[in-house]
Structure formats: structure tokens, C-alpha cells
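Note that one protein chain of the assembly has been removed; the remaining protein chains are unaltered in position.
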Amino acid sequence: MYLQSDGKKNNNSSLTFKRKIFNDPVYGFITIPDNIVFEIIEHPYFQRLRRIKQTALTHLVYPGALHTRFHHAIGAMHLMTQAINALRMKGKEITDKEAEAATIAILLHDIGHGPYSHTLEKSIIFETSHEDLSEIFMARLNEIFSGKLSLAIEIFNDTYKKKFLHQLISSQLDVDRLDYLKRDSFFTGVYEGIVSTDRIIEMLDVVDDELVVEAKGIYSIEKFIIARRLMFWQVYLHKTVLASEYMLMKALKRAKILCENGENLFTTPIFKLFLKNNFTKNDFLNDKTLLDKFSQLDDYDIFTSLKVWCNHPDIILSELSKSLVYRRLFKIELQNEKFSDEYLQTIKMQTSKKFSIKDDEIEYFVFSDITSNYAYDPHGGKIKILFKDGKILDIAEASDQLNISVLSKPVTKYFICYPKTIKFAF
Amino acid sequence: MYLQSDGKKNNNSSLTFKRKIFNDPVYGFITIPDNIVFEIIEHPYFQRLRRIKQTALTHLVYPGALHTRFHHAIGAMHLMTQAINALRMKGKEITDKEAEAATIAILLHDIGHGPYSHTLEKSIIFETSHEDLSEIFMARLNEIFSGKLSLAIEIFNDTYKKKFLHQLISSQLDVDRLDYLKRDSFFTGVYEGIVSTDRIIEMLDVVDDELVVEAKGIYSIEKFIIARRLMFWQVYLHKTVLASEYMLMKALKRAKILCENGENLFTTPIFKLFLKNNFTKNDFLNDKTLLDKFSQLDDYDIFTSLKVWCNHPDIILSELSKSLVYRRLFKIELQNEKFSDEYLQTIKMQTSKKFSIKDDEIEYFVFSDITSNYAYDPHGGKIKILFKDGKILDIAEASDQLNISVLSKPVTKYFICYPKTIKFAF
Amino acid sequence: MYLQSDGKKNNNSSLTFKRKIFNDPVYGFITIPDNIVFEIIEHPYFQRLRRIKQTALTHLVYPGALHTRFHHAIGAMHLMTQAINALRMKGKEITDKEAEAATIAILLHDIGHGPYSHTLEKSIIFETSHEDLSEIFMARLNEIFSGKLSLAIEIFNDTYKKKFLHQLISSQLDVDRLDYLKRDSFFTGVYEGIVSTDRIIEMLDVVDDELVVEAKGIYSIEKFIIARRLMFWQVYLHKTVLASEYMLMKALKRAKILCENGENLFTTPIFKLFLKNNFTKNDFLNDKTLLDKFSQLDDYDIFTSLKVWCNHPDIILSELSKSLVYRRLFKIELQNEKFSDEYLQTIKMQTSKKFSIKDDEIEYFVFSDITSNYAYDPHGGKIKILFKDGKILDIAEASDQLNISVLSKPVTKYFICYPKTIKFAF
Partner (left out) sequence: MYLQSDGKKNNNSSLTFKRKIFNDPVYGFITIPDNIVFEIIEHPYFQRLRRIKQTALTHLVYPGALHTRFHHAIGAMHLMTQAINALRMKGKEITDKEAEAATIAILLHDIGHGPYSHTLEKSIIFETSHEDLSEIFMARLNEIFSGKLSLAIEIFNDTYKKKFLHQLISSQLDVDRLDYLKRDSFFTGVYEGIVSTDRIIEMLDVVDDELVVEAKGIYSIEKFIIARRLMFWQVYLHKTVLASEYMLMKALKRAKILCENGENLFTTPIFKLFLKNNFTKNDFLNDKTLLDKFSQLDDYDIFTSLKVWCNHPDIILSELSKSLVYRRLFKIELQNEKFSDEYLQTIKMQTSKKFSIKDDEIEYFVFSDITSNYAYDPHGGKIKILFKDGKILDIAEASDQLNISVLSKPVTKYFICYPKTIKFAF
């Protein structure tokens, strides 16, 4: 992980700090700013993120997209360091304590994510949201590190007096988004999504405890919004990615039901624990060992089980598993209007006939749903533009051409998904 | 996987060919040249390479290095297409059949690799080499594709009359090396290893059925050799990578022995099969189903098992597993001379005391070995330089400065590896 | 200029063609497709473009922007080759003759540009537009090359039957724009303007002799339009660039008047010819030697003269020259509304007092004007999107979010420009 690990006297402190450097294909070198940050990274709770891919099954479409939540968190930490430097250069006061806390907060912002996070939550593998789990992880780490994370947690929860520090972590233009857009573009090879994090960070400022962007950065912000939109349609909601994530969800649902029905399904012990129980936030709070167990669950447990399930006698489980493992993904159709019931029924009938499955189980193989996204999310806080005369406007008003009010409306698409072989039968 | 998949009439044929394009962060777009190549890629034997990392445990040092053998094979295929075009532009005859065959041959050149290949072979998980397995895979695919791979296999085995086609696949300057150097540099972020594949391919030529490089490309070749050497020491033989690969080998050896002793060890069913048996090449030839089974084994089986073994009562297995999973890697010392027996003994004693393990098992925790590499392998064929006057020289003679005779000598280093906690006890 | 220049037998012809390759930082290698193209590039009419910067005085703001019209023309030629290949792959018929002609047409599309083109035309150095001069250059080259450019000229003038070939050269999405956006982004370092030429070209198709973009390329097109808009405000109409171009125009106007008044002004002989005469298109048609003379005029003549004029006794000429040469550029204010007459008058008075210049000459030092641009020019032809069902829509209708109707309205800004020292006097 590190190129450099020799104890070295740090210039700014009398303590010996082990300076550590990451090699990152995206930014070049990333320096870990201090000891406590380094120790958090070393902790198994954080190391587990090495085994959780940032973009789940996207690699089935873009084979380079195998990067992890670990790498993203480190990248976001790097941008936080840059942002703090830029703001300090502009005379904004950020104490060393605050800088450390903001760095820790961004490092841990996604710590609660499980494997294939959005899919597993949807497939009700567990009832606790990743936000709740992040909260629990942070509290536990704060205990472990004797309260040294308290300020970081305040900033994360937006209860600290300097609001702009929270905005760096969570807002429409936070370093989380800046890193994941750039990183996901990079590893997918969809270079059009790459945003100029350098330029945007350089343009940040703070006015009345509010994060703003200098007016000359307006075109970069427009481009950031458009790049985000492009990444949504080209990557995050790519229809084949969508199909595989729904297929995984269906497979896990099936596995859960088989498990509940007493089938002895192959899984890792940890995965079985979560497959058999619907733990709630309270369970995590009451049983301290549960978090340790959860922290052992990652992409490996899920995908390995899928691989074994390919040979399971239950045709629903095995077909779904094989489709994912051998990449014989279902056909997906995407359109602006709802699909007619008639069309849905015809496909369901064909499918049920072909696979000889019962009517109440056809939903595993033929399913339709809605997907939608905002390019500029009006509920996610506003991007504020600072003009030379001191005036501050929302980007939606400041941009003279880009119709942000339109970009703020969610785009909704309907899709239907079913085994490819069915379509051939038509 | 594909951006584009609509049936389109191809200009050069009356058949409808589904043009497929990959998005590759390294080269941009990669086009799949024809139908048979596409069908081979779609086959589960090839799809399994999606789950085998090209650089095994290197990602523990360089977190971006999660790219797979699948991606490398596609990249090498792309370079083969470029090389064929370049040679045709220079008037060298390569028929469409030959071009297709060379493309298939490079696509399948590594098909026999199992997970953590070099490690698993060393830990005698199976006795069949990946070269033998590649041969068996190709033969099987040739059956499946009704003999359409025969010419590819001839080229691969160097039994085809045009030798230079084989040299494109396997020589000191083949497209395999060109792609992996570039790809590994890219994903590790060690950009100094990046070679100019464009320029080198542009300089290729064929004289008397021998692949040569035009004289003006001589500096690019020197740089290629130096970049390869840099990648060896900075990445492939990085001491932390070395430590983790030996640790994995030790863990697997231990698991095998426990298994042979009747312990009921958690593994996937497929992994257990290979852990319990030492299949030889003959086994694969006699039992056709064995290849299918092998094709189900990948990184997921191994690492998932390691994760479960962290809680195993056998302290050797659990310590080694935890060290890898939680990334508390062993300390490794590397030097030009052999370590003294005395030093080795001291460390062994400390370790055996600390972990209360028996003398005959200390080799699991304290081990030393030799590692070596060539920058320019004199046995791997020579890189021939073509001068304007028609003269052809080996790069070792042609380079007026770079001392290739020195680079051709293997560099040997000794290392010793042991738990970090031991060192602290000194 | 060339890496490779040995006579080589070309695969596709019985003739010996000297394959030539350019090293281009933007695309890597650029191959010159055939002999006639090579000979045109070698001609002094084309070589002169080596001495005309693509983006005039932009380098005063972005010091890397020294690239020339020569380099841009070669780059656009490269994209034309790519586009022709992509269309042929999709089964569109383009004969070798047509491909050559389209390549020549794009190579020569800007051949009529003089130094600091837009500025010189505005400062009425000559009355012939660069479009007229391009036409005259092409006709002359067609004579020189014995009529081999006739088809290229037809395509350029859109009189050839296959209209889509002309659209590749001149339309809202032509290879000219694709190259200059990418190249200007690259050399200025404003990387946000970089467009994915690979992807856009890959998505091109032809339906009913009309260039279209496949629907899945819609986000790339949106991004292209936004990138263009960003480049306009960040580079092409950057206020400091604007100021310097107006200052150059004023300096040249002054020089012209001094010249007409009989002053013996230092210039190169060729520059003097054009400074003294207002040649019209007819003059060029009547006097064949005039084109040769014009072809000797480039950035060197203009800027060298400016340098000498720094010491000229005429204070207007010398001040303007010094401001440009020593980069003490005028102050420029830019806003959405017209500046008040009062404001303008105050500045003029201050300036005339400070420099002791007459009222009728104050326009040299204080000037205001309007600048405007379209991101998507509704008069420049439409970008057509091809949907899977065969439907074709204008991007303005096809884009579900980007408000192209707004982007099609020109954005107009007013500016005022005056010596910096004046402002300090306020």
C-alpha cells in the first residue's frame, strides 16, 4: 500500500510521524496527512472497503471499473486536503484540529456501505441503512480512538459551528462527488465524465460560513453538472448495469426465501448470518459483536456464493446466478413511457412456459420498474456563485444559458427486463 | 461490456457482423474484429478471466491494481490488430485467415492461468502448469468451434510456416509484454513503466520471416527494456508484494495439509476438489469434466476461504489468513547477500516462542528465499534491429550505450520474511 | 517534421509511396494518407501556415497556446481519415477518390487565413475575406496540381452530389471544430474543453445523404456543445484576449494611417505592400503574383513591426505597441448591459489628459464594443440525432434536458477597454 514508511521527523511537529504515500493512478501521489488518519486507514473496519467495489457490477459493462470504496475514500481525503489548502490560501481560518477532523469525516463518509450496497438494501438482506451503519461505525471507532473522532463526527452530522466544513463533505459540490465522478470516469474509460477537480477546488471560497464558487468558475460548474448527467446515463444507469443489479437483487431474494424455507444453501458463515436475519439498527446497538461480523461481509461473500449457486437444483436461483456469473445478462428495454400490461403479460407467459415456473414466481425472471435521476438535485443544497461585487446567486440563476431548472427535474425512465432467450422465441 | 451491439452490415463482407466495442481506460476504444473472436470472448472459459486479477496481490501495495487477465487479453488482442495493420502497411502479406488466427492466439495465450497463478502452482495446489492448461483449453475450444482455431493453435505452438506471427505472440517484444507493461503501469499508477506501444508497433517490420525493429526505434527499445526492469523492482518484485505472495502460498500449503489430515475446512466445493487432489495433465486429458471444474475456480474461491479461515482454530492457518485479510503483512528484508543462519535462527526462535508453535512448523512464519529477474532475457529470443543498409543486429550489439550484456544477467536477491510483531520484540 | 520518410511499397498500390508520419502531442502519430496530400503539405502555400498561430494573441493569457494553423489543418486531416474509416465500417460507400478529395478539402479549409486573421480583416488591412482567399488559393493549387483538386473543391463548395462529405468539412459538428476544440484545449491547458473526438466520430452515420449521430451519442453531443461554450468564454472571448486583439487592431489602424500620411514606417517589404494598399478579391484575380506575395505574410511580419514601433515617435503607435510587446495590456471591463455614455466620457477625458492626445484620436486608447457568441449556432446547420427506430431529430428536440433553444440564442456582452494607468488615476 505504501511506497514510503520510514519514521521521519515531520517539520511541523516535534513528534515522529511515519509519512505514508499512496500511488494513485488518478492523482499521482497521495500523502496521508497525519498519524491518526493513518491509524484509521489501518483499522480492519476501513481495510474491509478494499473488498467492496465502488460501482458494484458496472465492471460487467466497463471491465476497468473494479476500483473500490477504499480507493475512493482515500481519493476524497486527498481532495479534502487540497480544498483546505485552497481555502487557507484565501485567508479562511481552518485550525489544524478542524482540518484533521474534516479529513477524518470524509474518510469515513461511506464506511457503512456493505457489498453491492444499493442492491443488498433493496433485496432486504438487512434492514439497516448504510447511513445508520456509518453512524454506528464512527461511534465505535471514536471509542477505539478514545474520543479523538468527536469533532469529525460533529462535522459529519452538521452540528459543528462552521457549516462550510460539513458542506465540503456533503453538498451538491462536495469532495465526495468530485472524487467519484473523476475516479469512475477514469476507471470506466468514459473520459468525458472527468471533471477538473483542480480548477473547481481552486475556485472555492467561503462567505458567511457558506461554501461558494467564484464567478469565473461558473463554466466549470456547468460542465461538472453536465458531466454528472453524462455519467448517470452512460455509466450509473447504463441499462445493462441496471439489468445486472436487478438480477443480483432477485437472486439474493430467492436465496433468502430458500434459506428461510430451510434449504441448506452454500454461503460463507457470515453471509448466512445476514441472509437468515433481518437485523435492525437496534440489533447493532444492542449487540456490539454484530458490527464486527458485518465488517467481515464483502463482495467476496456474495459473488462466491453466486458462483456455487450456479449448480443449485432450484432453477430460479441457478438461472439467475449463471446469468450473472457467465454474463448472459437479461435483455432490458428502456423507454420514456410505461410498458403496457399486455406486453408485460406476453413476456411473462412466454417465460413461464419456457422455464416451467409457477405464476407467482415469474417476477424473478420478468420484472419492470422505474429509474430516475437529477443532474442537479434541488434538494441537495444549492451551488452558490460568488460575483466580484459580492452578490451570491444559485447556479440556477447565475448561469445565463444552461437551463438548470430543467436539469433539476428528475428524468424518469421505465424498463422491463427478461431472459434473452425469450425474446428470440417471439 | 459493450457500448455498441447492433447488427450492422460490415463493409467488407456480405455477412452481418455485430460490431462490438470495449471501453478501455488504457487505449480508449477497442473494437472486436470479428464474430469468431467475439464468440470466444463470450465463452465461459474466457469469461472466467474476469475474476482473475492480472497482478494477484499487488493491489495490497498499489490499490488500483485490480485489473484482470480478461482485460489484459483484450488489450493484447488490440495491439495485435495494430501490429497486423502496421505490417500490412509496410507491404508484408498477412491473409485475413492469418490475421484472425493470430488474434485468437493472443487472446488465448494466458487462458490456462488459475487464480493467483504463480502462487498456486508453487503451493502445489495442482501439478499441472498453466502452459499445459492453456494447451488443453485451446484444444477443447477448437472442438467446440469445429476446428476453427486450428491455425491459431499452430501459430501459438510455432508450428506454422510464418514464424513472425508466433513472435508477435511470444518473444522478447511480443504484444503480450507490451500490453501488460502498459496496463500494469497504468493501473498501479507507476507511470514510469508506461511504454509507447504506438511507436514500437509502428517500428516493427519483418525480414526473412523474422520480426525486427527499424533502427530509428532503437531508443524506444532501450526504454522498453529499462521500463520493464523498473516495473520488476517497483511492482512485480516489490518486497511487500513478495511477502504477501509467499504468505498466501504458506496459508494454502497449511490448508492443504489440514485438509489431507481430515479437517473439515471451509472452502467452496470446487476449491476443495483441487485442494484435496493433485491433478496432473493426464487427469485433465482423461476426465473431460475436470477442465469445466477448473474453469469455475477463480480469485473469489481463494480469498473467500482465506476470510473464513481467519476464525479457524489452527493458529497457523488463522494467523496467516488474518495477516492477509487485515493487511498486517509480515516484515520482509531484502538484500544482495544470503542471510546468516544465525540471524535466521534467532528470528525463528523468537517467533516460535511468541506463537508457541512447534519447530517443524516454524517455516510457516519465518521463511527465506531467493528472487531474481532479467531485464532482457537472453533465453527469450533476441530483439533484432534492422538498419537502413539492411544489416540486422541484436539490440545487445546495436545499442551503443546501454549495456545489455549486463541487463541480460539475472539479478538475484535474498529475502527473509517473518511476523512484524517479532521484530518489535528484539 | 517526419519520423519516417523512406520509400516503401504501399500494400494497396503498385506505386511506391513515401509514408510520412507526424508526431502530434494531441493524437500521437498522424499518418499522411497519400502522395498528393503530402505534396500539398510541402507546398509553400501550406508551409506558411506554420507561421500563423491558430489562436492569435491567446498565448498572452495561456502561454502554451502557440500552436499553428498548420498543426490544426494536419489534425483535422487526421480526424477526416478516422471519420471516413468509421463510416466505411458502417457500410457507407466512400470511394478512394472521394476519400482523397475530402481529405484535401479539410486540409485546405483555412488556407486563406492571414496572420491574426480576424484582427487584420477588421483593421481593414485588406478587403478580401479569408473565405475568398481560400477559394483563390485552392484554384491556384488546382492549376499547379493539374486539376487533381477539382473534386476536393466541389466537396468544399458543396456542389458535389454526396452532401455528407461537405458536412464533414463544414457543419455544426465538422472535423474542423472537433480538432480545434480539442487542440486549443490541449495547448491552453484548459482541459475541460477537451472533447472525445474518438467517441463522436465512432457515433457518426449517414442517412439519406445527411450526417447524423447515433442516439447513444447524445450525451457526448451535449458535452461537445457545453465544452464549446466553455471554450468561448474561457479562451476565445477571454476578456484579456479580447483586449489584446482590439489593441492590435488599433495599432494596425494607426500604422496604416501614418503610412498613408507618408510616414516612413518600419515594416517588412511585404507587410508594407498590404499596409499601403487595400487589395480586393479582383486584384488577386487580376494579378497572379499578388497571391504569392500574400503567401509571404505571416505573424512574424506583424509582430516584428510592432516591436520596432515601440520606439516610434508617434505616441499612439508606440504606446499601443509597447502595451502589447511588454504585455502591459489595457484594462477591460465586460458586462451584460451597455456602458453609460457618461462613464465612457469620463474615461476618455482622463485618458486624453494623461496622454495629451486629441479628441479625434482618443478612440485608439478608449474603445467599447459588443461581443457575442452562440454555443449552438442555429444557422450553422443542425446536429441530427438518429434513433434506433430510424427517427431523426435535431439535438435541440432530442435532448431531454439541455435547453438547446436557449443555447442557440446569442449571448451578447458589452466591453470597454482603456489603459490601466487611467483606472489608477480615478
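Think of it as A, B and C in the order they're written, each chain with its own count starting at 1.
Going forward, a contact is a pair of C-beta atoms (placed from the backbone, for glycine too) under 8 Å apart; a residue touches a chain by one contact, two chains touch by 3 or more.
Quick caveat: nothing in here was measured; it's all calculated off a predicted structure.
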Residue of C:Met80, C:Leu133, C:Val190 or C:Leu290 in touch with the missing chain, whole complex considered: C:Val190
Full-complex contact with the absent chain, from C:Asp179, C:Glu222, C:Asp301 or C:Glu319: C:Asp301
Residue among B:Ser220, B:Thr268 or B:Thr304 that touches the chain left out of view: B:Ser220
Touching the absent chain when the full complex is considered, from A:Glu202, A:Asp377 or A:Asp394: A:Glu202
Absent chain, residues of chain C that touch it: 1-2, 22-26, 28, 42, 44, 47, 50-51, 59-64, 66-68, 70-71, 74, 186-191, 240, 266, 268-270, 296, 298, 300-301, 303-304, 307-308, 310, 326-327
Residue ranges of chain B at the interface with the undisplayed chain: 191-192, 195-196, 199, 219-220, 222-223, 226-227, 229-230, 233-234, 375, 400-403, 406-407, 409, 411
Contact set of chain A toward the excluded chain (per top definition): 3-4, 6, 8-11, 19, 21, 28-29, 88-92, 198-199, 202, 216, 388
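The working rule: only the chains that are shown with their structure count from here on.
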Centroid spacing, where centroids are CA-atom means, of chain B and chain C in whole angstrom: 49
Interchain centroid distance [CA atoms averaged], chain A/chain C, Å: 44
Distance from the mean Cα position of chain B to that of chain A, given in whole angstrom: 31
Sequence positions of chain A contacting 2 or more other chains: 191
